[in-house]
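These notes concern the structure reproduced below.
Take a look at chain A:
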Amino acid sequence: MAIQLMQGNTAIGYGAIAAGCRFFAGYPITPSTEVAELMARELPRLGGKFIQMEDEIASMAAVIGASIGGLKSMTATSGPGFSLMQENIGYACMTEVPCVVVNVQRLGPSTGGPTSASQGDMLQARWGTHGDHQIIALSPVSVRQAFDLTVAAFNLSEKFRTPVLLMADEIIGHMREPVELPDFARVPRQDRIVCESPADYIPYRNAPGDVPPMANFGTGYRYHVTGLYHDPMGFPTSRLDEIDPWIERINRKFDDHLDEIILVDEDTMDGARLALVSYGASARSARHALKLARQKGMRISMLTLLTIWPFAEKAIERLAGQVDRILVPEMNRGQIALEVERIAGRNRVQRINRANGEMVTPQMILNAIEADL
Partner candidate 1 sequence: MMESVQSGKTEQATPPPKKAVRGQVFIYGKWCKGCHICVTFCPTGVLAMDGSGEHPLVAHPENCTACHFCDTHCPDLAIVVKRLKD
Partner candidate 2 sequence: MSTESHLVNEPETGMDPLPAEDWFESSETLQKLRKHKKFPTIWCSGCGIGIVMGALIRAIDHLGLDADNVALVSGIGCTARMPVYMDFNTLHTTHGRALAFATGLKIARPNLHVIAIMGDGDATAIGGNHFIHAARRNIGITTIIVNNNIYGMTGGQYSPTTPHDARATTAPYGNLEYPMPISELAITAGATYVARSTVYHAMELDKYIRDAIQKDGFSLVEAVSYCHTTYGRLNKLGTAADMLGAIKENSLSRQAFEKLTPQEQAMNAKVVRGVLHNIDTRVEFTRAYEKLVESLEQGVEN
């Protein structure tokens, strides 16, 4: 594709299409609406399907229903809609249905600032739905990355049979950058494959790699899907000898494959005593501050989190072993900082926060760096 000036939300839509998404159900909400509008226009041209549902709860439900029917499916929303979607996100976790949920975060809580940015939903991404569960969440730093991480989101969701959250923000969603997108036909796609015959199919068995192959409804595999705890056949159970192995498998599914799920961008400098850890739009400010600081001769490392959940514990441990202090700029009052503090130690971590809809600026970060050194 030629280089073009592209909006982040547009890149998200194209990323979905390139990854093979052929179903979108959503509800308009600022600042994510452009994603829905692009999908409404483009999907029918590709033989895909778009529907605007009556609310976000229905949108999430329709996405799961379509995924079970065999279409790669997505929705896009912001804070208030994200809150509404939580119950059904948990349903997708429990039933292991692949899908992608885009949250273009805006200032909250509540109606908040619909056209202002934030990174205020990061802990909600991990724990918004009730019950013990795991989930994958990614955060893009640029328009090109919005495309790439949307593709990654689809592929991870299929590979691990899980919902994947794309935690963008109003800055990334609405900004425009020149990008050169790859040829969509060449973008790698993770597809569903079932090798067993319908007679042998066990929808939730303890498969090697802990991810049972997913059969689509209407293709000869007739099975039961439920949000209740279920046995390997998918039937409801309250037996501990069926619940316990399921819990173990569902956690191994993630814990044993963290190297495939956790994406980070490490920019380490020998002799650095201080590091920045950031993600999303805040990482843009951090990178600029890093550049300015290094120009002044300071030795600073930086870790950009592309995967936010599961958390990059090993990468943070490594970093904490190399430097004395870690600065965490975020557009909230300290959410991912809690994870960094947990691993590196509270007295070694400094938060640089802004939770009023404005970006943490490079100058704020530079001031903090200089005050420290």
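Operating definition for what follows: a residue touches a chain if its C-beta (ideal position, glycine included) is under 8 Å from a C-beta of that chain, and two chains touch if they have at least 3 such contacts; residues count from 1.
Candidates were picked such that all candidates are chains of the complex that A comes from, given by their letters.
Every value quoted in this text rests on a predicted model; they were computed, and no experiment measured them.
Engineer: Mark the candidate that touches any copy of chain A in this complex, from 1 or 2.
Structural biologist: So the chain touching chain A in this assembly is 2.
Engineer: Which chain A residues qualify as touching candidate 2 in the complex?
Structural biologist: Per the touch definition, chain A meets candidate 2 at residues 23, 25, 44-45, 47, 49, 51, 53-55, 57-59, 61-71, 73, 87-88, 91, 217-228, 233, 235-236.
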